[in-house]
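The other protein chains are all here in position, but one chain of the complex has been omitted.
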Amino acid sequence: MAEDKQADKVASSETVEKAAPEKTAKAAPAKAAKAPAPPDPRVEQAKQQGEAIKVAIEQKLGAGTVEEVIASKEVPILRIASAKWREAITFLRDDPEQRFDYIELFAGTDYKDYIEVVLYLHAMSRGTYISVKTRTPREQAVLPSLAPVFPGVNWEEREVFDLLGVTFEGHPDLRRIMMWDGWNGHPLRKDYSEFENMPQRGGEPRG
Amino acid sequence: MSTSLRTEEMILNVGPQHPSTHGVFRLVVTLDGEQIIDADPVVGYLHRGTEKLAEGLQYTQIIPYTDRLDYLAAMLNNYALVHTVEYALDLEIPARAEYLRVIVMELNRIASHLLFLGTYLLDLGAMSPFLYVFQERERIVQLFNEICGARLTYNYMRVGGVKWDAPPGWIEKVRDFIPFMREKVKMYDKLISGNEIFLHRVRGIGVITKEDALQYSLSGINLRSTGIAFDLRKNRPYSLYNQFEFDVVTGKNGDCFDRYYLHLEEIRQSLRIVEQAVAQIPEGPVLGKVPKLIRVPAGEYYRSIEGARGELGVYIVSDGKDKPYRLKLRRPSFVNLQILRKLLIGQSMANLIAILGAVDIVLGEVDA
Amino acid sequence: MFSWQTQPLTWMHFLGMLIGAVIVLFLVLFIVMYTIYFERKVIGWMQNRIGPNRVGPFGLLQSAADVFKLLLKEDIIPANADRPMFLIAPIIAFVPSFMVLAVIPYTATHIFTAGLNVGVLYYIALSSISIVGIVLGGWASNNKYSLVGGLRSAAQMISYEIPLGLSILGVIMLAGSLNLNTIVTHQATDRFGWYIIPQIIGFVVFVIAAIAELNRTPFDLPEAESELVAGYFTEYTGFRFAFYMLAEYVYVFAISALGTTLFLGGWEGPFLPSWLWFAIKTSAFIFFLFWVRATMPRIRIDQLMGFAWKVLIPVALFNILLTGALSLIL
Partner (left out) sequence: MFGFLKGLSVTFGQLTKKKLTLQYPEVKPEWPERFRGIHEFIPELCIVCNQCARICPTSCISLSGSRDENKKMHIDTYDINFEICILCDLCTEVCPTESIRMTDRFELATYSRDDLYKDMHWLYENHVKHGSYQRLQEEKAKAAQEAQEQAAKEAKVEAAAKSSGEGGDA
C-alpha cells in the first residue's frame, strides 16, 4: 500500500511537471487578460499603481526595463529585465518618490522554462508594498546580486543559489547554505530527483 | 633576530553542539586574542526541506509541517499558512474562529517570549529565570493541550477556521491566566531588569542602527528595538488586530537590553490583546464553509503576519491544484540571523553569547 | 587546651596526628558530599523544584551515588593532550584544598587544628597553588575552550587574591594576630563584638572576592558553561573530573569556614556547643553563596577584572586606612 502511494505520488508530481509549464506560462500573462472579466477593483487599482511605478522606473533606466505589470489582489507586480535588476531595485530604494527601503520576501521559483526571483518591497515611510520579479533561463541561471544594495539578501540569495541553482553575480560569499558542499543538484528545481542525484555522504572533509 | 612577538589568530568553532547555540547552529569565530575579527555562521544542520516537501502535500497536510518550523510559536506558523490560503481564496472566517485564533496566537507569543527570557538569562549565566519561565509557559501549554490535544505541535488551525471549539471552561481559564501572568511579568522585572550585572552585560552591546535594521531586512523585536515602529499587527492588520487596543513598543538604542526589555513589554501588550479578545469572544461556528479539497486559484500570493520573531510570511505560487506549485516561507529567524556577523566583528569574545542570544533565533525556523 | 605542637614528636603522637588527619579527611569528604546535596536542594527549592530525591531517603545518598558513578567511569585522556600534565593537574588543584583546612579552628578545643601563627597567610598561600592545577588542566587538555577557561581562571583568581588578602588585613589589624585561633578568641572579647561589625566593608569585599576565588556564579567565568562549555575541565572525565569537583566544594567549605572564623566569630557563641555554632555559621555562609548563585547572571571577563582592580582593591585599601584611623582614635 505504501508503495502504491509512493508510486502515486511520483506519478502525480510528474503530472504537475508536465501540466505546469503550459499552465503557469499561460497563467502569468493570461491573468492580465482574465482579470477584467469580473473586474476586481483591487487588481485594477494595483495595476494602476504598478504602471505609475513603471513609468518612474523607465524614466530613469530607459524603456524596456519593466517587462510586464500585473497584479495579484492588491499587490502590483512588476517584472523587470534581468539586466537592469540591481539598478531597478536601487532606484526603487533611493528614489524619494518610491523609497521601498525594506525587503520583505525574497523567493525563487522554478517554472520549467525559466527561474523567477521575486521580491516583496515595503516602503516603511508610506506603508505600501509592491512585488518585483525577474526571470533568468534555467540553464546558466545568472542574475546580478542584490547583496551590495541590500546586505540582508545575502543568505536569501545563497539559499536560492543552493536550492534553485541561480548564480548571483557580485555576491560576496556565494556558497551553499542549507545543503553541504558535496551535494549534487538543486533540490527545489522541479526536475530534481533524489534518486538520480544521490548526494555525496559526509559533508565537509575532515581536517 | 626579530624581537616582535609572533601572534596567531585562533579559530574557534562554537557549535554545532554548544550549550548556547540553541540547537544545531555553528559559528566559526576567528579570534585575535579576545577580539572577534571574523564570524561565519553556518546553518543548515536542521534543514528538512519543508518547502520541497510542501510541493507534494495538500494545504491541510502542510499545516503539521509548519508546526515544526518555529517550534516555540507553532500557532503563529499555523496561522501564517492558513491565512495566506484564505487570502488567496478570499474566504470568510467565522468570528468565533478568528477570536480563538487571536487568543491562541497571542498566548503562543507570550510563551515564546517567555522562553526567550529564560534561555537568554541562562546564556548569561543565571539559571533560575529559565526554570521560572517554564512554570508560566506550562500553563499556556496546558491550555493549548486542552484546546488542540498537543503541547508543542498544535496543528490547530484549518483553512477557514480552527479545528476545535474551545472546550467548556477554557475561556475562563485564559481569563484567569491574565492577572497571574501580569504578576509574573512584574516578578521578572524585579528579578532581572534591575540587576547590575545583567545591565552591564547587555547595555550598549550589539547595537543595531536603524539603517542597518532596514538594510538587513530585520523584523520583529530586532527591528523595533532600533526605534522603528513596524508591527504588522498595526501596520498591515490581519485577522482582528485592528479591533484591539495595544501599543507597538519600540526601543531606543537597539542594544541587547532593548531587545530583552521589548520581550517583556510585548508580553504585556499580548496580555492586553488576550484580555480584550476573551471579553469579546462571540458564540458561533468555528469552521467556515470550505471546499473539501482546497484548490488555490492559479497565481501567486504573499501574506505575512507578525510572528514571535518577526515577519513571518508565506508565499504561495499556485497552478490551481490542491497542492502548492511552490511554497516559500519567509522565516524571520533566518533573515534576522544575517546581521549576526556584522554585530560580532570587533566585539570581544565574552559578548558573543550575549549578542547571539538577543537576536533570538529558533533553529527549526532558520533551517526550515 | 591541648595542642599537638606543644607535645614532643613521638611515634604515638605521630600516629595520633595521622589518625586525626584521616578523620578530618573523611569528615571533610562527608561535609563536601552534603554541601553538594545542600546546594542542589537549596537551588532546587529556589527554582520551585524538589532537588535530588531518588537515592536514599530524601535523596541523601545522591552525592555518594554521583561520586561512585564518577569513580566507575572510564578515564578518558584526549589523544593530543599533554599526558603527564593532564594526569597531574587535578591532583595539584585538589591537594591544597585539603591542606588549607589544617588551620581552620572548628571548635573551642583545637583538636584538629594546627595553631599556626601565620594561619591566614598559610591559607592564602596554599589556596593559590590550586590555580596552577587549573591552568595546567586547561593547558594540557589541548582544547581551546579549556585553554580559555584555564587562562581566564588564572587571571581571575590571581586578581582576586589581592582584595581577598587586603580585606583580611583589617581583621588582622584589629586582632593583632595572624593566628586564626587567636582571631576567634579576640572576637569573643572585642568591644565591637564580631568583626563583621567594625569590618563590614572588609566583609563585603571578602565575600565578593571569595565568590570570585571559588569560581562560582556570578564569577564562574572559568567554567562558564554557556560560553566555554565547561571551561578548564571540558576534557576531564571520571575520577579526574571528580577531583576538580571535590576541590571546588572543599574550597566552598574552606572559604566559608575562613569567613566564619574571621568575621562571624568562629565557633564562638552562647548556649550551644562550639562545633554547632561553627556549623551553623558556616552553613549560613554557604547558603548565601548558593543563594547568590541561584539569582545572578554571570559577569563579563573584562568587567570582572575591572571590578577587582578598580573597585575592590581601592575599597579594601580604604578599609585598611579606616581601620587604622579608627583604632587610633577609639
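Chains: A, B and C, in written order; residue numbering restarts at 1 for each.
The definition used in the following text is that a residue touches a chain if its C-beta (ideal position, glycine included) is under 8 Å from a C-beta of that chain, and two chains touch if they have at least 3 such contacts.
Keep in mind that what you see is a predicted model, and the values were worked out from it rather than measured.
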Exercise. Considering the whole complex, which of C:I50, C:I158, C:I197 or C:L276 touches the chain not shown?
Worked result: C:I50
Exercise. Which listed residue, C:T35, C:T234, C:T295 or C:T323, touches the chain dropped from view?
Worked result: C:T295
Problem set entry | Which of B:V28, B:A95, B:A150 or B:V207 contacts the chain that the document leaves out | B:A150
Exercise. Out of B:I36, B:I62, B:L124 or B:L262, which is the one that touches the chain we can't see?
Worked result: B:I62
Problem set entry | Option touching the unshown chain, where B:N108, B:N195 or B:S217 are the choices | B:N195
Exercise. In the full complex, which residues of subunit C touch the absent chain?
Worked result: 42, 44-50, 291-292, 294-296
For this session: Provide the residue numbers of subunit B that touch the chain removed from this figure.
Result: 57-58, 60-65, 67-68, 128, 132, 135, 138, 145-150, 153, 155, 163-164, 167, 187, 190-197, 199
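Keep this in mind: only the chains that are shown with their structure count from here on.
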Problem set entry | Length of the line joining the C-alpha centres of subunit B and subunit C, rounded to whole Å | 44
Exercise. Taking each chain's centre as the mean position of its Cα atoms, how many Å separate subunit A from subunit C?
Worked result: 63
Exercise. In whole angstrom, what separates the CA-based centres of subunit A and subunit B?
Worked result: 25
Seminar exercise, completed: Among subunit B residues, those touching two or more other chains are none
Problem set entry | Multi-partner residues of subunit A (at least 2 other chains) | none
For this session: Using the touch rule from the top, collect the residues of subunit C that touch subunit B in their complex.
Result: 43, 46-49, 144-145, 148, 217-218, 220, 224-227, 229, 294-303
For this session: Could you please specify the touching residues of subunit B with respect to subunit C in the complex?
Result: 10, 12, 18-20, 34, 121-128, 131-132, 135, 191, 195, 197-198, 200-201, 348-354
Problem set entry | Residue numbers on subunit B that touch subunit A, as the complex places them | 43-44, 47, 49, 51-52, 55-56, 87, 214-218, 228, 230, 235-236, 298-302, 304, 311, 313, 315, 317, 319-321, 323, 325-326, 328, 330, 334-335, 337-339, 342, 367-368
